[in-house]
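Rather than the whole complex, this shows some of its chains in their spots.
Per-chain numbering from 1; labels A and B assigned in written order.
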Amino acid sequence: TGEIKRFLRDDGMIKVSRTLKENNWKIVQAMQRLQNEKGRDITIQELSEETGLETEDIVMAMEANTEIDSLNKPMNV
Amino acid sequence: MENKNEMQIVFDARSENEGFARMAVAAFISPLNPTIDELADVKTAVSEAVTNCIIHGYQQGPGKIFMECTVSGHSVVIGITDEGVGIINIEQAMEPMFTTKPELERSGMGFAFMEAFMDDVQVFSSPGKGTRVVMKRQIGG
C-alpha cells in the first residue's frame, strides 16, 4: 500500500499539494499583480495560469480565506 | 459548456455543513470560469440561504437540506429547500432588517444579501411544510 502511494507521488501522478497557507499567499499576490495589470476582476482560470495551481486548489484556498475572514469579523455588527 | 449540467445534494442541517454547501456550489460552477468576485458572491448567497434553513427552518434541530444547481450556458440556477417551519409572510421576511431572531449576527440581512449578490431571488414557503429559495446568476459572459 505504502509502496503504491510512494510510487505515484514520485511519479508526479499525485500532486503533492502545498499547504493551504502557501497557496493562499501565492493566490493573494497573483491576484494583486493581475488586477493591477488588467484593471478588472480576475477569473479563476487566470489565477490558475498565473499561480500554476489547479482551480480546485484555488477554490479550496479561497474557502479557507473566508473562514479566516469571518473569524476576524466583529461579533456584533 | 454547451448543454445543461445538473447536480442535487441532500445534507444534514448542521452549521458545519454550511462550508460544504458553499464549496460544493463553487466547485460545480468553476468550469464556467467565474471571476473571484462572482464566486464570492454566489458563495455568500448560498451561505445565507443554508444558514436560514438551519437556524429558522429547523430552529437548529435535526433536518435535511435539499440543494440543486443547474448550469446552462452562462446561467446558474440554485435551489435551496428545507422541510422546516416555513414562513407566514414572505414579503415581510424579505424586507431588509426584518428578523424573527434579533439576537443573531447580521440580523435581518440574509435575503437582502441574496438579492444583492444574485440576479434574481424567489422565495416559496408553506407554514409547517417548509421553504424553498431559488436564486439565479449569470456567470462569466
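Following the convention adopted for this analysis, contacts are C-beta pairs under 8 Å (C-beta built on N, C-alpha and C of every residue); 3 or more make two chains touch, one makes a residue touch a chain.
As the structure is a prediction and not an experimental result, all values here were calculated from the model.
Summed over the entire structure file, the copies of each protein chain kind amount to A x1, B x2.
Keep in mind that, in the parts below, only the chains that are shown with their structure count from here on.
Separating the CA-averaged centres of chain A and chain B is a span of 25 Å.
Listed in rising order, the residues of chain B touching chain A in the complex are 19, 22-23, 26-27, 30, 33-40, 43, 105-106, 140.
The residues of chain A lying in touch with chain B in their complex are 31, 41-45, 47, 55-56, 59-60, 62-63, 66-67, 75-77.
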